[in-house]
Every structure is written in structure tokens, then in C-alpha cells.
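Missing here: one protein chain of the complex. Every other protein chain is in place.
As written, the chains take the letters A and B, and residue 1 is the first residue of each chain.
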Amino acid sequence: MQITLMLDSLGKFISRILYLIGGVSLVLLIPSFAWLVFGRYVLNSTPTWVEQVSLILMVFVTFPVAAAGVRDNSHLAVAYVRDSMPSQIAAGLAILSYIGICVFGFYMTRGGWMLAEVNWIKKVPIIHISDGWRYVPMVACGCGLIFYSILHILRILANWDRISQSPYFSDDLLDEDA
Amino acid sequence: REWRGWNIHPPGYPVTIGMEKFAELINKGSDGRLEAKVYNNGVLGDQPDAIQQVRLGGLDWAEFNLGPLGEIVPEANVVSLPFIFKDMDSMHKVMDGPVGEQISAGIRNAGLEPLAYYDSGARSFYNTKKPIEKPEDMKGMKFRVMSNDLYVQMVAALGGNATPMPYGEVFQSLKLGVIDGAENNYPSYESSGHYEAAKYYSVTQHLILPEVLCMNKDLYDSLSDDDKKLVRDAAMQSAELQRATWSKVAEEDKKKVEASGVKVNEITDKAPFQKAMQPIYEKFEQENPDQAELVKAIQAAQK
């Protein structure tokens, strides 16, 4: 119980950082493109770095926030079958689905790591940073998937009594003290 | 086990015809013992990804342009230098000689077994404004180039405004004036419909990028000597067919765009263009001292 609470607040802290990375990257896209348009029309010298930089920013928006999305349960899911089950079965299915996310996260971490390693010596054209950076957020996302799915499983197990007494299982139960 | 082959082009394209010929020769020549199959249209990923896949064994064989291959094969970068080949014939002569062998060795170092060189024609500039006869004509014009430092530097050195842009956005951007021009070979100029928007095609032939039919090196090494020979012969035959098909298609497409009102102009004197490339060559040789000799060798072979 104590550990779950500690992991919880750690999870909350990490999710803030993930959102911060994603939000800042998203906002940075706007001046980049404004500068691109300005350069092309006013300076008649198109900044050539925008295309490559924006692709990397996009990766930095997507992967961190996608990991945080597992914590918030904000990913697109089709929950009506599960929600129509008795609470204990539904909670069991939820655990199963988190195990699936955890396995996927495990492979994502390894795959991302490998891609970063293989591409580390390659340079992104024009901006000349290592191409491996493209895959770093994926590694972080994979770790996040593992961490948050385990956290959800622990919370379901810790609240098992409450879940079995309730007529139905819902994620609200988990979000109560989030 | 089936050999999965990666191809970015649609059915009927010269490269596709070549690759399918290769697959057919392998399948027939081994009496069905070996089976090669082509997956067209890039359904198995885009080029940089596919290069990695063939290196690491996710795919078995493929046909790559040497441009993107330069990211992992330093020797292949040399052919991306603008105006390094005079024309198609010079390119063939160079690639089929000792220089080609050197590039092949570089490709082999990257985990790919090069089997034969295919053609992708010569890339020239086209635009919506006027014929380009000398570098000054490009001044101030916005040209779309592929995302590669050398191409960006090339347009800048000729006085143009280099605009990297995804290929899919080019047609619209030409039509509406976001950019003034782009550069490509006849078949792509025709099939992309760019010729409907940009009516001036100036035969600068600034890039003549060979392509390579290759396979995973471990797979190749694991073959018996007889099968290696079968693969090599099939590759050579497919390359002959591909090159012949390419020049036929390029000629047809040239006629087709001209018939639609495109004004094609030959460049009588390429010297001013080549002269403008001098700083790019110097910078390249400074940054890649290992390749400097290769550059000299290519130039010498065309003298």
C-alpha cells in the first residue's frame, strides 16, 4: 500500500515532466514554421532546417505524452464489453490489457534502444545532430508504458476488495485519489 | 524460404521490371529451390528504413538509390556531388570500371552485397518561369530539393533559394507558386504531373545517381558457389533489361512532355555550372578526406 502510494506520486511527477516535454515541443513548432514562411517570402532564403527539426519535435511531442496517456487512461479504447462484465472479471481483463501494454512497452524500449544505437553514427541531414535522437523518446515511452501499466496493475490489486464489492469496475475507481 | 525484395516503385516501372526479371531468373534457374519475390510500392517501408532492414536481415534483397545509401556508405556519397558525371554514358563507364568496384566494396562493408547497378536517369532542373541556360538564370528562384546538404548547397551556389519539401507537396506548390521549380528525371517529371505545372525543363543533368540491386550480405555469403553465380548472372541480366527499359521510357516521356507544350532546352556550356560547384567540392573533400581520391578518380576516368 505504502509503496503503491509512493509509486503513485512518482508517476504523477514523471507524467508532469512528460507533458512538459511534449507541450514545449508542440509550442516550438509554431515559431519554427513562422520563421520558415518569413524566410521564404521576406528574406528570400528559406531556412532549410525547419523540416528536419520539426520531424524531431513531432517525435518529442508524441512519445512522452503517449506514455503519460497510459497513466491518465486517455488512449482511445473500446471499453463497452469490459464495462458490461461483473466487476471482478472486468478488473481481470483490465489487468490482462495492462500486461499487454507492459509487454509492448518492453519491446518498444529494446527496439528503440537498438534503433538509437544503430543510427547513432548517422547524422540527420542539414541539422547534423545524431539520427539516434529520433529514437530516444521511443525508449522513454517504452519505459513509461512498463512503469504505468505495472502501476495500474498494482492499484487494481491493492483495491481488489473495493472492486469486488462494487457492482461494476471502472477506471474512476482508480482515478479517485490521482 | 522466400527472399523478400523491397521496391519503392509501382508495377510497370523500369526498376520493377528489372527486379521482377531477377526474381523470375532466380526462381527458374534454381528449379524452384530458391524463391525471390518483390514487394512493390514501398509497402514494406521507406528507403532509409528498408536499407537498415536489408542490412540487419529483415528483408533479403532490394534496389536502392545511391543518394540515400550515402548516409551509411561514405563512398556512395561521392556520386551525389553535383555535376560529377558528364552524362549517362560517362556514368556507365565509370561505374562499370574500377571506381564502381571501390563503391561496391563500401556497400559490402555496410552489410549489403551489391549485385548490379541500375539506372535512375539524370536529374535536371525544371521551373515555372523561364529556361535556365546559365547559373544566373536561377537567381532568386525557389527550388525544391531533397533533404541533403549537397543539394541544398548546390542550389545556393547557383544563386537559387533551396527549399527542402516532401515530394508529395511539390505538385501543389509548383501549381500555386509556393516554389518556382524542382529537379528530377524525365520519367518522374512526367508521372508526377509536375510537367503540367512547370513548363520549362532545362537539361542540366546535375545529378546522375546510379541505383544498386543488392542483397543481405550474410544471406549471399551463405549461398553455394553455384547459387552465387546464378544470383550474379540473374542480376546482370536484370540490369541490362532495366537500363534498356529505362532509356526507352525516358525517351518516350521526353516526347510526351514536349508534346504537351513543355519547353526543353539543352545546356550548351556546362562549365559555368561546374565552376560554381568548386567550393562544394572543396568543402566535401575537406570533410571527407578519405573520399578525395575517389572524386579525382571519377573525374580522371571521364577525361
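Everything that follows uses one rule, which is that a contact is a pair of C-beta atoms (placed from the backbone, for glycine too) under 8 Å apart; a residue touches a chain by one contact, two chains touch by 3 or more.
Rule of thumb we're sticking to: contacts and distances are computed from a predicted model.
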Record-based protein name (UniProt) of the chain missing from this complex, from "LAO/AO transport system kinase", "TRAP transporter large permease protein", "Thioredoxin" or "Fe(3+) ions import ATP-binding protein FbpC": "TRAP transporter large permease protein"
Contact with the hidden chain (one of B:M19, B:L44, B:M215 or B:V249): B:L44
Touch criterion as defined above, residue of A:L7, A:M58 or A:A158 at the omitted chain: A:M58
Touch list for chain B against the chain that is not drawn: 39, 41, 43-46, 49, 52-53, 56-58, 165-169, 171-173, 175-178, 196
For chain A, the residues touching the chain missing from this view: 19, 22-23, 25-27, 29-30, 32-34, 36-37, 41, 51, 54-56, 58-59, 61-66, 68-70, 72, 74-83, 93-94, 96-97, 100-101, 103-104, 107-108, 110-112, 114-115, 134-135, 138, 145
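Keep this in mind: only the chains that are shown with their structure count from here on.
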CA centroid of chain A to CA centroid of chain B, Å: 38
Interface residues, chain B side, partner chain A - complex: 52, 56, 71-72, 140, 142, 147-149, 152, 161-166, 178
For the chain A and chain B complex, residues of the former touching the latter: 40, 44-46, 48, 51-52, 118-119, 122-123, 125-126, 131
